[in-house]
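Here the complex is missing a single protein chain, while all its other protein chains stay put.
Should a chain be cited, it is by its letter among A and B, assigned in written order, with residues numbered from 1 in that chain.
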Amino acid sequence: MQTITATTVQPAHAARTERWWRRGGAPLWMGVTLLCALSSVHLSLPAADSSENRSENRQDFALEPSHSSLLRSWLSPRSGTDYVCVAFVGSIDGDCAPTSTPRFAAPMRPIARVGEGYRYAPSLTGRVVEWRMDGQPTTLSVHSATGVVTGTPTQTGRFEITLSAVQSPDSIVQQRITLYVDDRTLWFGADRFGDDILRNALVAVSRALLPAWLTVCVGVVGGTLIGAFAGFYGGAARRLLLVGVSALQSVPGLLLVFIAASASDLDRWVMTTVVGLILAPEVALGVMQRVESFRSREFVDAAREIGMPDRAILWHEIVWLNGRDFLVQRVANGLVFATIMDITLSYVGLLDSNTLSVGTMLRSGRATLVGGGSSGEAVAAVLGILMLVSTFMLLSRGVRALWARPR
Amino acid sequence: MMPQPLLSIAGLTTWFESPQGTVRAVDDVSLTLDAGHTLGVVGESGSGKTQTFFSILGLSSGAPGVVAGRARFGTVDLLDGLERFVGPRGKDVHAWNRVHQQRLAPILGADAALLFQDPKRSLIPYWTIGRHFTDVLRRRPTEQRPADLLDSLGFRDATRILAAYPHQLSGGEAQRALLGITMAMQPRLLIADEPTTGLDTINQARVLEALRQAHDGQQLAMVLISHDLAVVDCMVDDIVVMFAGRVVERISASQLRTVPDSQLHPYTRALRASQRTRAAGHPISTEAYKTPLTRAPKGCAYHLRCALRPLLPVSTQQQCATEAPPEHIASPGRSQACWGQHV
Partner (left out) sequence: MSVTAAPPLLEVRGLSKRYDATRRPFWSRWSASSAETTVQAVEDVSFTLQRGEVLGIVGESGSGKTTVARMLARLVAPTAGTILLDGRDVGAMSPSDVRTHVRSQVRLIFQDPDAVLNPMSTIGESLIRASALHARVDSDASPLEQVIEQLERVGLSAQYVHKYPDELSGGEKRRIGICRALATNPSMIVADEPLSGLDVMLQEHVLSLLCAEQARRHFGLILVSHDLDRVQQVCDRILVMYGGRVVEQVAADRRGARGRVVYTHPYSQALEAARLEVNRGEAAA
């Protein structure tokens, strides 16, 4: 048997760090890093704002009028009409007249790569007298009769392009896009718009995760605070909690989400707060039960006997030491729940559909797959989901390994 | 021809796997108990006194458990075929446990009964004591009435006990009620594992009195396992002292009172001395805690704590540290395992 003397016990930090790694700090560290990176990646990606523009550009194919728009218009008629306006990219001199607008069958691909040929053949209802293009990178040109845009970009950057089709002297149909030219390697290839699949997946995942943290804050932190107080002090707080929990649990969660959707005009942050509220009662109840079962344990008396204040006993001895595994599990559950909710809601079109998200990618991916197109978007969505799942698995494994008692 | 003993154990060895390595919980223990006799097993915690009986009755948890030995209860060979499952190959412990359990099923709770330290674990919490009796009497009909049985065990208010649920009884009452239920089964062997530990003095006396009544009334064989020499001493015919999984001394209760200190095994001697100073109310030595309570890894397990060893010749002292002492007959009916007494 090893004998540890006072001197070998002393360098506590080194020993603790070493023990931490041995006990499975590595997966935990990786999980946390991955989670933080995924949550914040869309804030730091240089092309983050571009993807929004691009998705604006692609609106009219991504969203066919379908059940989702019906649902949306039922929930919020105003946003339904907004959608109609937003969906049109082409416009006639700023004048929006949906019924008679000639439209482009497909918008220009907003992404080009350095050294690769770019080609866009427009098709427009109605006869075109002349095609024009303004503000282009000088290497791109338009054929004034057919409107075919060709060329090879030579430098990276963003370029505003206006493609104008002169149908008659007083009717000009324009298409404005921002063209991104870059030269990065695409690890997972590009989708049919030429977007980097990996970046799309990252951005979408990160967009889902950031609100998920709000859900967790509302659900787990709020639930823990309420549950711990109710469990430790009992009495009226406990009764109030039980009434509140049964009231919240008697309403189906989905109904709450629908109500929030219609009341808040599909605001993502309001919706995630509501999802957090759905989570909170269960956490509060669980924490309360834990605290109650530990409150009467002898070590709590022992801690009090040595003069530890109640607050320290509750938060450190009970909630932190004996409830942290439960809480971490709830945090992970909350994140999973919130992201699944995000994917579902954006899939059915109940979240702001103009932004890139896993749900919209899944839907358009499905649409293109059904239509026999490329699988790019579906791949991006699946990639995003895989990233989420592996992050959560790493996290839970790391936490369990760290806090599992060595036997 | 000698009558066959009710219970005989020969060369029983039980191992357990622990993170620190294999622990020999029971190491080559042999015992016999005749019908109607009482045997006391004394030892400190971790001496293997409980494990000896748990492992022959298939109650020990953890693999591999029993690895060698013979045990016979009446006509049943409890460990028959053990070597086919465990032995040097040591593979099929689970299969052995299944076979063992099947063999024990008709014996346990019928011919052989157990009494644990915590009686409330053995009682069903939502049955009254009376319901427990009904259940036993359905399986083993007898003309003895539960109330009479309880009366004989020293209860003054048998009707209240019969109507009570286990949680309504105090620890001592529950232990005696459980003993009554066990008695209704009319077992031939009762193994009482620390039946009085955790009870206060008065309840301890009552439980011991009840045990004595049960033994006298039904002529059953009894094994009393305890860490307290005083408890065992006033109850049984023969005493087996165990230390670190081995039997260090076998002695009859009457001999224990008469044999002088110098002839006892040092561990038994320490136990008895502690008993005497305690009973006489002598102040406790404030130096006593400095003796480490550890066990030696090699040789005689007791040699680090042994008070006799410093008085022995150097060669014997070395023998203590290197070689486990064999058991030898010290006087008729008494044997011990100590190099110092092995002359």
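To be clear about the criterion, a residue touches a chain if its C-beta (ideal position, glycine included) is under 8 Å from a C-beta of that chain, and two chains touch if they have at least 3 such contacts.
Because the structure is predicted, anything quoted here is derived from the model rather than measured.
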Which of A:Glu18, A:Glu160, A:Asp265 or A:Asp301 contacts the chain that the document leaves out: A:Asp301
Of B:Arg138, B:Arg156 or B:Lys290, the residue in touch with the unshown chain: B:Lys290
Residue of B:Arg84, B:Arg121, B:Arg278 or B:His328 in touch with the missing chain, whole complex considered: B:Arg278
Interface with the unshown chain - residue positions in subunit B: 43-46, 170-171, 197-205, 208-209, 227-231, 233-234, 253, 256-258, 270-271, 274-293
For subunit A, residues in touch with the removed chain: 2-6, 9-10, 12, 297-299, 301-309, 316-317, 321-322, 405-406
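Following the convention adopted for this analysis, only the chains that are shown with their structure count from here on.
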Distance between the centres, which are taken as Cα means, of subunit B and subunit A, whole angstrom: 65
